[in-house]
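I'd like to ask some things about the structure below.
Selected chains from the complex are presented in situ; the others are not included.
Order of writing sets the chain letters: A and B. Residues in each chain are counted from 1.
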Amino acid sequence: MHLVWGTHWLALVTVLALIEYMVLGVMVGQARGRYKIEAPATTGDPMFERYFRVHQNTLESLIVFLPALWICGLTLSRRGAAVLGLLYIVGRAVYARGYLADPKGRAAGAMMTFAANGLLMIGSLIGIIIHW
Amino acid sequence: MHLVWGTHWLALVTVLALIEYMVLGVMVGQARGRYKIEAPATTGDPMFERYFRVHQNTLESLIVFLPALWICGLTLSRRGAAVLGLLYIVGRAVYARGYLADPKGRAAGAMMTFAANGLLMIGSLIGIIIHW
């Protein structure tokens, strides 16, 4: 089946965001060894907990990001949604770097993620209304 | 691209469920300040933990809800799926209110969520079989 023209940007952004998330997951696995936190524990070392929370928080945001990316992209603008998707991906990297250095340093990346998701949600609402 | 007729109901329910989830997430952030739980900790105050678990449990249910809403909606009935989607959204609000008042009070909302997701899953299975 041929994809509708332009959706390859949305698909590519989706895959890139998931690769980033998988990398953050692998980092949690490595941190288990480094900080000697054996499953099923997820606490016990503040540095391990940073890795764990970065991954978890990214999961928490992906459940909003992925549907909003596609609804906004399919109803309003594929390119606009893809650009906001890149903002999301960069925001998650900034979040991870900031959080791992110092939990207080997570605000900038968190705001980028929130802005990307918020705009995608607003775009989705506008797109839905336009097509009603 | 024009959306297939009727999918705007599914898209709208999706966005509403995600807005509700984002509000629950903002409430976790506010609870961090109020109960003085600094990241990366997610435990240490029973009231904070209620807010945290409400958000987490909603994430746990969204991963079932969103695919089931769309598969049931596209294969069986868009309006039927959208109505069950509203039951899910109301159920999550009842769950949050009940849980925040007392963890034992989360049963009613949990059952509404489970009923909505369960019926959407059954509807998805029926819809898939019908289209086989």
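Criterion: contacts are C-beta pairs under 8 Å (C-beta built on N, C-alpha and C of every residue); 3 or more make two chains touch, one makes a residue touch a chain.
Quick caveat, the model's predicted, so the values are computed rather than measured.
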Query raised in the report: Of how many identical copies is the complete assembly built, when 2 are given in place?
Result: 3
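Definition applied: only the chains that are shown with their structure count from here on.
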Requested in this report: Enter the angle, 0 to 180° in steps of 5, of the rotation superposing CA atoms of subunit A on those of subunit B.
Outcome: 120
Query raised in the report: Using the average of all C-alpha atoms in each chain as its centre, how far is it in Å between subunit A and subunit B?
Result: 19
Query raised in the report: Once bound in the complex, which stretches of subunit A touch subunit B?
Result: 4, 43, 46, 49-50, 52-53, 59-60, 63-64, 67-68, 71, 74-75, 99, 103-104, 106, 117, 121, 124-125, 128, 131-132
Requested in this report: Within their complex, state which residues of subunit B touch subunit A.
Outcome: 1-3, 8, 11-12, 14-15, 18-19, 21-22, 25, 38-43, 55, 59, 62-63, 66
